[in-house]
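Could you have a look at this structure, given as structure tokens, before my questions?
A single protein chain has been omitted; all remaining protein chains appear in their positions.
Letters are used for the chains, namely A, B and C, taken in the order the chains are written, and counting of residues starts over at 1 for each.
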Amino acid sequence: MKVLYFAWVRERVGKAEEVIEPPASVTTVGELMQWLAGRGEEYALAFAKPVIRAAIDHIHVKPDAPIAGAREIAFFPPMTGG
Amino acid sequence: MKVLYFAWVRERVGKAEEVIEPPASVTTVGELMQWLAGRGEEYALAFAKPVIRAAIDHIHVKPDAPIAGAREIAFFPPMTGG
Amino acid sequence: MSPAPIPITIRLQQADFDVAAEIAALARGRADVGAVVTFSGICRGGEGGEAITALTLEHYPGMAEAEIRRHVDEAVARWPLTGVTVIHRHGRLVPGDNIVLVVTASAHRQAAFLGAEFLMDYLKANAPFWKREERPQGAATWVEAHHRDDAALTRWKDS
Partner (left out) sequence: MSPAPIPITIRLQQADFDVAAEIAALARGRADVGAVVTFSGICRGGEGGEAITALTLEHYPGMAEAEIRRHVDEAVARWPLTGVTVIHRHGRLVPGDNIVLVVTASAHRQAAFLGAEFLMDYLKANAPFWKREERPQGAATWVEAHHRDDAALTRWKDS
């Protein structure tokens, strides 16, 4: 499963993307964020704030969205475009 | 007192402007329109429709507006600009 | 402290206008403009299936400028605009020709949008312009005012 990070989430994690293999017990976006947060200090820092947004395959999703079948999951701060 | 006509009011009256001297009994815009309508067939035709709007010295006014002190009174159909 | 005067341009002209130049006039060299809205009104080639070959715009010189200026001043009083430009053409126009341009600038988008909509609604209903349409057959006819244009104004009334 490919994971992308943007803006200060990317800066804190220290990379723009990576391929991860979470355990089968991780089934939702929210659980994936918790799992990522436990992967090290930089991840804990990146995922400490509850404001982080997620998208699965280019669609905004909420933390309770299932990750089964996702090709690409992205994490990022609230958007500030326009 | 200078009077101006625009659009189909101008076309029906047959002139764009003229100087008039209504009698002292004509004190409002509505009375002036009635007086003008009595000046001939072309005026009667021009002022037959109740939709005609008026302006005194470049300000929109209603039929009950007094004409005393007016330098320039204009009559025209509802506006269709923009 | 009363606010600093802002650039206001009102032009009635037969010539066409240049939207990009008018945007630049309100935004170039300014660090406080974050949003510019433009409205271009364009002569259409028909209405309700009936073809129009040309449009002639008559206006009341003097009053037209004064009436537009009053509404620009009201827009500036209502919203934090940093600049306003209104250009209204008169004379004979053909389908595809520009008729009217409103440009509003502000720090943020909401004021720019509201200012432009307010001005267009008032231009349509209150500015002393009259349109006469030419059709492929028959004489030219004066356009009748739309009730929806008067209705649009109720949005801007106080209270």
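Going forward, a residue touches a chain if its C-beta (ideal position, glycine included) is under 8 Å from a C-beta of that chain, and two chains touch if they have at least 3 such contacts.
Keep in mind that what you see is a predicted model, and the values were worked out from it rather than measured.
Asks: By the document's own contact criterion, which visible chains does the hidden chain reach in the full complex?
Replies: So, taking every chain into account, the missing one touches A, C.
Asks: Taking the entire complex into account, which one of C:Gln13, C:Ser40 or C:Thr141 touches the absent chain?
Replies: That would be C:Ser40, which touches the missing chain.
Asks: Touching the absent chain: which residues on chain A qualify?
Replies: Contacting residues on chain A, toward the hidden partner: 4, 6-8, 55, 58-60, 74, 76-82.
Asks: In the complete complex, the non-displayed chain touches which residues of chain C?
Replies: For chain C, the residues touching the absent chain are 18-20, 23, 27-46, 95-96, 107, 109-110, 112-113, 116-117, 120, 124, 152.
Everything that follows uses one rule, which is that only the chains that are shown with their structure count from here on.
Asks: Report the inter-centroid distance (CA atoms only) between chain A and chain C in whole Å.
Replies: Inter-chain centre distance comes to 48 Å.
Asks: Let me have the rounded angstrom distance from the C-alpha centre of chain B over to the C-alpha centre of chain C, please.
Replies: 26
Asks: State, to the nearest whole Å, the distance from the C-alpha centre of chain A to the C-alpha centre of chain B.
Replies: About 72 Å, centre to centre.
Asks: Two or more other chains in contact with one residue: find those residues in chain C.
Replies: If we look for residues of chain C contacting two or more partner chains, we find none.
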